[in-house]
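All protein chains but one are shown in place.
Up next is chain A:
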Amino acid sequence: MPQQYLPETPSQTAGPYVHIGLAPLAAGFDIFENNFNQVLTQPETQGERITIEGRVFDGSGTPIRDVLLEIWQANAHGRYNHPGDQQQDKPLDGAFRGWGRSCSDFETGHYRFETIKPGAVCGRDGRLMAPHVNLWIVARGINLGLHTRMYFADEDAANQQDPVLNLIELEVRRKTLIAHPERRGDELVYRFDIVVQGERETVFFDL
């Protein structure tokens, strides 16, 4: 008998009130004792503290102010906190899950994550990937969550060799995935604006 597969459940938009379920404090009420949020670090987390900040723009150049973003990243040594990561040469960091969730501000559209700079992760066929953060974006008007990656401008040598960046034929599009650092007092901020549609449209992936 041929193998019968179950079809994946179809996606639907998260809608304008996604915050009620995924970030109720942002929706305007307090219901859960423990809320998932945009801070990935604990005091014991290893690695260099960074802030990722930016806005998400629609096809008219207007910031999308009801967007919800999640990030997934490796620890400072380049290992994911997940049993499927078998890079035994790299230590796990028990104080780093590697995942966070942030909502854009309803007025300004700014989102923000407080995290650490990830180490390089082993890619396919033993090719090292440059340090990167995986992002997933949902909002009203987005029918299927958009996946992208953020790379670091100060990792130019690694970026040149990165197998995923090198899949993107157009140099001008590759640049949409590179975040630039700026010092703000003690804070190291990487600014990562995402353009959903139009000129300088961010690269989105089919994973």
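Worth a mention:
Operating definition for what follows: a residue touches a chain if its C-beta (ideal position, glycine included) is under 8 Å from a C-beta of that chain, and two chains touch if they have at least 3 such contacts; residues count from 1.
By definition in this document, contacts and distances are computed from a predicted model.
The subunit not displayed here is recorded in UniProt as "Protocatechuate 3,4-dioxygenase subunit beta", chosen from "Folate family ECF transporter S component", "Protocatechuate 3,4-dioxygenase subunit beta", "Tyrosinase" or "Sulfide/dihydroorotate dehydrogenase-like FAD/NAD-binding protein".
Which of A:I52, A:L146 or A:V189 touches the hidden chain is settled by the complete complex: it is A:L146. Those residues of chain A that touch the chain absent from the view are 4-22, 24, 27-29, 31-34, 58-60, 62, 64, 66, 70, 72, 74, 80-87, 97-99, 106, 121-126, 129, 132, 134, 136, 138-147, 149, 163-164, 167-168, 173, 196-198, 201-207.
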